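Only one protein chain is missing; all other protein chains are in place.
Our next item is subunit A:
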Amino acid sequence: MLGRLLKKALKRSRPKNSTQTRTDAPIEIRMTLQESIQTLTHIMGNSTDFMVRKISGREDLPEIAICYIEGLVDTNLLNRILESWLTVTLEADQMPGIESLLNKILPAGPISKLHTTQSIISAVLDGKAVILADGMKEAFSASIESLEKRSIEEPSSQTVIRGPKDGFTEDISTNLSLIRRRLRTPSLRVQSMVIGSYTNTKVIMAYIEGIADESVVSEIRARLQSIETDSVLESGYIEEFIQDNTLSPFPTLINTERPDAVAGGLLEGQVVILVDGTPFVLLAPVTFFRFLHSSEDYYQRYDLSTFLRGIRFFSFVISLLLPSLYIAISTFHQEMIPTTLLISLAAQREGTPLPALMEAFMMEITFEIIREAGVRMPRVIGPAISIVGALVLGQAAVQAGLVSGAMVIVVSFTAIANFAIPAFSMAAAIRIIRFVLMLLAGTFGLYGILAGIIPIYAHLVSLTSFGVPYLSPVTPLRFADLRDLFVRLPWPFLKTRPQDMNRRNMVRQGMNRPQQGKK
């Protein structure tokens, strides 16, 4: 109810006219070269990095001008174009068309004809070189862009022991090539669009035709096209615009830095959204359990993967519930604690001034501060923080009698368990919910924890990610998909794709097991 009201308010407050200032109605290119150049420099506001180079060395050819932005184009290629323009030999006597001449001298890559000033400007801003010729009604753009880009490195946020070590970079074409390299099939469909009236960010949507659900694909496409914003600087912008439930703490799109994870997702029927300028790529639709899976689960042996998944599910529960369980049991249900432990706990708590709830809140907040400081501080100060964090706030706080030793153990274990969840966005959701549960545990004990978990569970059951139930295949129950959920069966047994993402093209591999040679 509240969500709907807020959504309405959001819709209303969104301005009707998006901020289009740079170019208005498309303008025809002026006839004379001089005039066109003047128009362009005027639109660019005499920016010093906007370069116009006029070439008039040849008498048999019309005068041309090359426009580009310094730093966005490859200077070597540019030089070569100039050189070949000045030295190109005309084969026949008659005057050749400028277009065929350009085709001859321009490097590989698409050459497109531009008819309006607006399209020239956007081509220049994309890093292309635009060639205007005197007396021509159209301009030509050549792709000689050379952006400074980071080389492919190991992803910093999702590391694996076994598996490919390459990660996405900030460059969208590199990222797409990393996916293409893994899926050499013509069925991989790629669609690009431009979002953001100021940033003009390139956004690419890709899926495998025949595996991805068509209704999901068209839904994602429609939601992407309906975005009206002036800027997209990271895929997080896109995520918040197209997710199903804006107010839910749970993410309904998963982000990853790993091309192999994306390839795996595409093969299971997910749709990938790449955004230029960020190594984080979005996958949708996604179900809850995928946030606890890692792409490494499929590379390691199945028994180890199953065990590790068990560990991850356990740490999910720990991370969500341990502090609140500690509060509830030590405040309301002491009879559950074994007697010897109870005595030592009571002895520890004797000296501490605060009730368990306050103590837990204090320690959890302290830890969150240390964690945030660890992310933001300059790298050189790192060791100092760890010393202060571990020694002063841990050991010294216990010795000073501010907190009990058991509480420090609980908080640290919770924190470490939180790091075992592979997806940061899911781990972050739990971090927030944990505080609510702690509050409920402090007021109603175990009953309060239950009263907190049931609404979360109901919310998760009702949540959908682009039409796919968030908790599938548990609710609704699909036995076939349980083979790759809490456990991971060996590959020969995973004959079908997960049913939640798609209903057709289910078979993944042959029904025959590979023959083992008889002795």
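In this text, a residue touches a chain if its C-beta (ideal position, glycine included) is under 8 Å from a C-beta of that chain, and two chains touch if they have at least 3 such contacts; residues count from 1.
Everything below uses one rule, namely that contacts and distances are computed from a predicted model.
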TODO: For the chain that's not shown, choose its UniProt protein name out of "Transketolase", "Threonine/Serine exporter ThrE domain-containing protein", "Spore germination protein KB" or "Putative membrane protein".
DONE: "Spore germination protein KB"
Open item on the list: Among A:Val194, A:Leu354, A:Val474 or A:Leu494, exactly one should touch the missing chain; which is it?
Closed with: A:Val474
- [ ] Write down which of A:Thr246, A:Ser462 or A:Gln509 is the residue touching the left-out chain.
- [x] A:Ser462
TODO: State which residues belonging to subunit A touch the missing partner chain.
DONE: 1, 213, 215, 332-333, 335-336, 338-339, 341, 444-448, 450-451, 454-455, 457-458, 461-462, 467-469, 471-472, 474-477, 479, 500, 503
